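Here we show just some of the chains, and they stay where they sit in the whole.
So that you can tell them apart, the chains are marked A and B in the order they are listed, and the count of residues begins at 1 in each.
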Amino acid sequence: ERTGAAEAVYAAGKTPEQVVGALRALREAQPGRVALATRCDAACESAVRGAFGDAVLVEAGVCAVGDFPPAEVGPLAVVCAGTSDLPVAREAEFVARANGVEVRLVADVGVAGLHRLLDRVDRLREAACVVVVAGMDGALPSVVAGLVSAPVVAVPTSVGYGAAFGGLAPLLTMLNSCSPGVSVVNIDNGFGAAMAAVRILGVKPGL
Amino acid sequence: ERTGAAEAVYAAGKTPEQVVGALRALREAQPGRVALATRCDAACESAVRGAFGDAVLVEAGVCAVGDFPPAEVGPLAVVCAGTSDLPVAREAEFVARANGVEVRLVADVGVAGLHRLLDRVDRLREAACVVVVAGMDGALPSVVAGLVSAPVVAVPTSVGYGAAFGGLAPLLTMLNSCSPGVSVVNIDNGFGAAMAAVRILGVKPGL
């Protein structure tokens, strides 16, 4: 068995019954581990609540079944510019929490108003890892990575229109970051960014 | 006749003879106006020098024939991160100068090292118009436009590789700038940015 991290079902395109079945299978195979379903709609969330009762926590379209491990690593900073990118940021936050990570959400910073970001630099520098969520121009990770030396995982979002092309614009921005050492996950993939952070925060780099 | 601005020949894909001929025709039609050829290679530059002698100035692949008008509008700030984007920035600078614009080149700022940019804010705020040249992530115009209230014309460059896709990445970044009021010209189009600035600096907006 590969890793102690939570296992996840991707609920989009599955029926509520399929999601419940998949969660049950994960719980049976590994009772001590949190089982997640991401991208749940209301019907799916309610089926999962019906099936698992008190054992389930729901946030940002993610259903988590099982007791969260105590937070022993972190802090992880999850950074975004504002309301529009919040659902993705909160998916990242919740999935990280379900894996025993302490998370700080920093949600009111954006490159168009640098002073708010600069006011938070000290707080950002306390983080052991930073997830930066941004749509439209996707410029935020480049700026943040210039300010901290921790690992920066960038998440482009599909927020925007026209030449944002469903998140392609911030995705390309982030892949081309002029701040060295930014790595990137799929558009809107808060889950994936959290799992990258979980891997990173589990590192024991001494030789 | 539309405008007093310099007229330009696009030299790429033309023979030196064709460029010289086109410049001659422009000079004859409007002797009092500067005639430009952009994207000249060495052979083209030398043919133009041969044809027009002292009347020609050459910089950044641009040949300018005729006396520059005195600088009466500006200052225009031309901003970029460093050496790689300089050729495009200097094309913009030179074309603006040929149109009677006073230009300040600010070439050592980049979003990965914010402090250098912040050190220049006062200088940037003195500009009547700002041209921002950036490749790779193209994040610089968003940050600059958050710091100044003057018009910001953004120029993506083809500097970069891989997912920069020849300048597509910074182009999309700039079109999706989260700082309101940034407008954008074609990739590597320093000439076009300068001409937009010339139009802007000619504005007399009183009712």
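Basically, a contact is a pair of C-beta atoms (placed from the backbone, for glycine too) under 8 Å apart; a residue touches a chain by one contact, two chains touch by 3 or more.
What you are looking at is a predicted structure, and each value in this text was computed from that prediction instead of being measured.
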- Message: For validation: placed chains = 2, all identical. Expected total copies in the complex?
- Response: 8
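As a working rule, only the chains that are shown with their structure count from here on.
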- Item | Centre distance in Å when chain A and chain B are each reduced to the mean of their C-alpha atoms | 41
- Within their complex, chain B touches chain A through residues 81, 110-114, 118, 136-139, 142-143, 145-147, 160, 162-165, 168-170, 172-180
